[in-house]
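With one protein chain held back, the other chains of the complex are shown just where they sit.
Letters A and B mark the chains as written, and numbering starts fresh at 1 in each.
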Amino acid sequence: MAGRLGPLERGERLLGFAMLTPAALLLGLVVVYPVWRLLVSSFHQLDQGTRAGTAPFVGFENYAYAFADDRFWGATLNTLLFVVITVPGAVVVGLGLALLANLPFRVKWPVRLGLLLPWALPVVFAGLIFRWFFEYRQGIVNDVVVALGFEPLQWLSRPGLAFFAVCLAIVWKTSSFVALVLLAGLQTIPRELYEAAEVDGATRWQRFWRITLPLLRPAIVVALIFRTITAIQTFDIPYAMTGGGPGDSTETLAMYIHKTTIDFLDFGYGSALAVLMFALSAVATSVYLRHTRRREDAP
Amino acid sequence: MANRRIASRLVGTVSALAVALAAGAALAQQTTLRIFTGGQQRPDVMRQIVDVYQQRNPGVKVEIEVGGATSEQQQQYLNTVLSAKDTALDVVLIDVIRPAQWATQGWAEPLDGYLGAERDAVMARYLPAYREANVVDGKVMALPYFADAQFLYYRKDLLAKHGVEPPANWEALIEGARKVLAAEGNANLAGFQTAGAPIEGTVCTFLVPLWGAGGALVEGGRVNVATPAAQRALKLWSDMRAANVTPPNLAEIVTDRIRLNLQAGNLLYAMNWGYVWNRVENDADSQVKGRIGVVPLPGFVGGQPATCIGGWQLAVSAFSKSKEEAVKLVRFLSSPEVSKMQAIFASHLPVFPEVYDDAEVLKANPWFKDALPVVKTARSRPVSPRYPEVSDIIRTNVNAFLAGTKTAEQALGDMNGRLPRAMR
Partner (left out) sequence: MTLPRRRMVWIAALIVAANGFLPVLWILFTSLKTESELMRYPITWWPQDPTIANYLRAFADQPLPLFMWNSLVVATLSTVICVVVSALAAYALTRLRLPYRDLILQSILAIAMFPLIALMVPLFQTMRGLGLLNTHLALILPYVVLSMPVCTLVMASFFQDIPADLENAAMIDGCTRIGALWRVVIPLAGPGVFTAAILAFVNAWDEFLLALTLNSRQTMRMLPVGITLYQGEFAFPWPIISAALIVAIVPIAILIAVFQERVIGGLSSGGVKG
């Protein structure tokens, strides 16, 4: 059987590859070719000082500058901090929302829409909305703060507070997606398990810890992975809320790349930074791939 | 009989054709020009002005596209459009700091060819600073639209009430502000505001006191801001904060918010551009009509006052499809007649020295009399094809200092670290 393929199988293979062609073409045009271009640009000098048409080859100079660039390290650190804070943050809040949403409601639509609306909004809108919340004088947050007897806080002009405010906006926006994924997972857990546990005398906490969480694990992992991948690319919310400020304290790697290419028109350096960002994402992606491979091997 | 009917039908057809052709020709001659302007450069006044142009030039229709409330936002938008060699825009209103960048990138159409023999005569009529700003490598890249500089606006009613004179130097300003704020006891009244957010205007927030302290960005051919003058400049703002003259959220303040605060009666002193006058005097919701005074910005005790030059220029896009018509429009917009209209309707400072003496202009803007010397001696920000990067370095570090993220030493040190590469 090995070696020669029957006509049926050969036809199937041809059809299979034909069906994969559109995807392959699109990936080639939108990803593979640009990645090649990205690598090439990163080894050249392509900025506003270079005369139009010339692009001298500079080897690793752009990368060397990146490693010596405080702003690059700052942006990378900020990005990692956002990942470390908002990924678990969104999952925890999302889990809470999902558990609440899983209760039996007579009227379902307020809860459903309450979860769907933040998810369906463009991310950047969350940035604008929360920027208005945290306005120094006209913001409602400071209104509440003052009503509670404190001094108004400079949410968007103190680095620590600004970072917190941005994290809050990100968690609000992304926890809805997590909640929707986890809710789907919760709804697959059979009621009988809970009832049997209750009969056996398990407390609510034990039921949560011993039944809910373990059965929810696959959904939590999915949520974590998707959340992490988007967290590394954080751009919209800090862009709309703080523009990266105060100073550079909320500037992410994606924002620094955007600024370098669109504001400074330094395509060479911007390409090098983007390659470094890809390296960061590749780590996350490989974690995901390792996970799916493991799941496919499982019976 | 038949012949006559054929003949009349022929005449009818021919006349109809003739009318159609004429209409078609008229339509074909209709050029549409698109001007891009920023939100803060009074697009409404520009609309009035181009309406006049449309009346005088029936074959031309002018559309105005408005975008970007701050200079760097406008340029970011224009970067993407012009890098794409987009033909959408014909004329672009650019900040005084941009011509060098536009020349290097090849985005602006050099106007020398279009000005022809008149070139030198035309350029000689403008204020020298704008003549220089718009000529790069000997080529005219843009024509000036209006001049600008930063001034000190103040509430003359409040100063008079408490016996304070308009300040001759920064130290006196702080003293006077403290006195008035203490006496007024109004929690909503702030003493002084200047741009502090990471916007283009914040570059001037650093350079004005730097120049006032006798310093400069470039010394002996090298960029160096680790100087006592630079520290004095930043210290001015920390002194003001310590005296509670500036609000705690200065790092969030953008140019137009200063005007809004002044207009609402919540500000004693404002460091801002010329356009503010027209708004505070003429806006329907202005709470301070007739109560605002304008003087040049002060310097330090024993030093010279200094201010930042501003102003906006009209460039013709190198990718425009109607360059001839665009240049004609630009020459109209950059004329003494239009300069006068702008002065009266928008308090835009004129680029022609003679317009400052016009009776109607002075009636609308009495302080223009003293403004001309200020505009003539105003200093320019660094000229560089990489200006966006230079500006970003300065404004983000000043913003960080004002927000308390960096100390003066750190901010100046970081500027010193990054500016040389940007200004190479």
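Basically, a residue touches a chain if its C-beta (ideal position, glycine included) is under 8 Å from a C-beta of that chain, and two chains touch if they have at least 3 such contacts.
Remember, it's a predicted structure, so these values are computed and weren't measured experimentally.
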{"item": "Identified contact with the non-displayed chain, of B:Asn134, B:Asn224 or B:Thr255", "value": "B:Thr255"}
{"item": "Given A:Leu97, A:Ala165 or A:Leu224, the one touching the chain that is not displayed", "value": "A:Leu97"}
{"item": "Positions on chain B where the hidden chain makes contact", "value": "38-40, 65-70, 73, 77, 80-81, 83-86, 88, 188, 254-257, 260, 264, 285"}
{"item": "Missing-partner contacts on chain A, residue numbers", "value": "9, 12-13, 15-17, 19-20, 22-23, 26-27, 29-35, 37-38, 41, 97, 100-101, 103-105, 107, 109-126, 128-130, 132-133, 135, 137-140, 143, 146, 172, 176, 180-181, 183-185, 187-188, 218-219, 222, 229, 232-233, 235-236, 239-240, 254, 257-258, 261-262, 267, 270-271, 274-275, 277-278, 281, 285, 288-289, 292-293, 296"}
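The rule is short, and it goes like this: only the chains that are shown with their structure count from here on.
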{"item": "CA centroid of chain A to CA centroid of chain B, Å", "value": "39"}
{"item": "Chain B residues touching chain A - in the complex, by the definition given at the top", "value": "72, 75-76, 79-80, 83, 101, 104-106, 197-198, 248-252, 385-386, 388-389, 392, 396-397, 399-400, 402-406, 414, 417-418, 421, 424"}
{"item": "Chain B partner contacts - residues on chain A that touch it in the complex", "value": "47-49, 51-52, 65, 70-71, 136, 154, 156-159, 243-249, 259, 262-266"}
